[in-house]
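Excluded from the complex is one protein chain; the other protein chains are retained at their positions.
Entry: chain A
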């Protein structure tokens, strides 16, 4: 998601800050409370973020890895690298979550990171308003018949 336009005067206008990614903490359990339960691990993976820095990432948004093989020293975690590996073939957000066995929200945050760094490219699905392309329906019918 794009940050909202900032209507405030210039002195505020240095890029709206990205939510600062807290440094990985050893005492991660201070984020725990009674209700946190089993969610702690996914949130730790995303440094506590629940929204991707940008990108909508529908469940059927298609993702593919682009560019060079990432260097492991540039702040990507093992899950980021796993996503890049999986995205050697075009893959939907839903498939990524299935293969990685991670919640959708977690995968979205990591995809936002990868998009920021230019490691993945996306194809968003047709918005609902654009479901009037007859070619789409014909292609689906043909595809189903061919099964």
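Quick notes on this one:
Assume a contact is a pair of C-beta atoms (placed from the backbone, for glycine too) under 8 Å apart; a residue touches a chain by one contact, two chains touch by 3 or more; residues count from 1.
Just so it is clear, contacts and distances are computed from a predicted model.
Entry comment: the absent subunit's protein name, as recorded by UniProt, is "ATP-binding protein", drawn from "Phosphonate ABC transporter, permease protein PhnE", "ATP-binding protein", "Spore germination protein" or "Sigma-70 family RNA polymerase sigma factor". In the full complex, chain A touches the omitted chain through residues 35, 37-39, 42, 50, 58-62, 64-71, 73-75, 88, 90, 92, 94-95, 97-99, 101-105, 117-119, 121-123, 125-128, 131-132, 134-137, 139-147.
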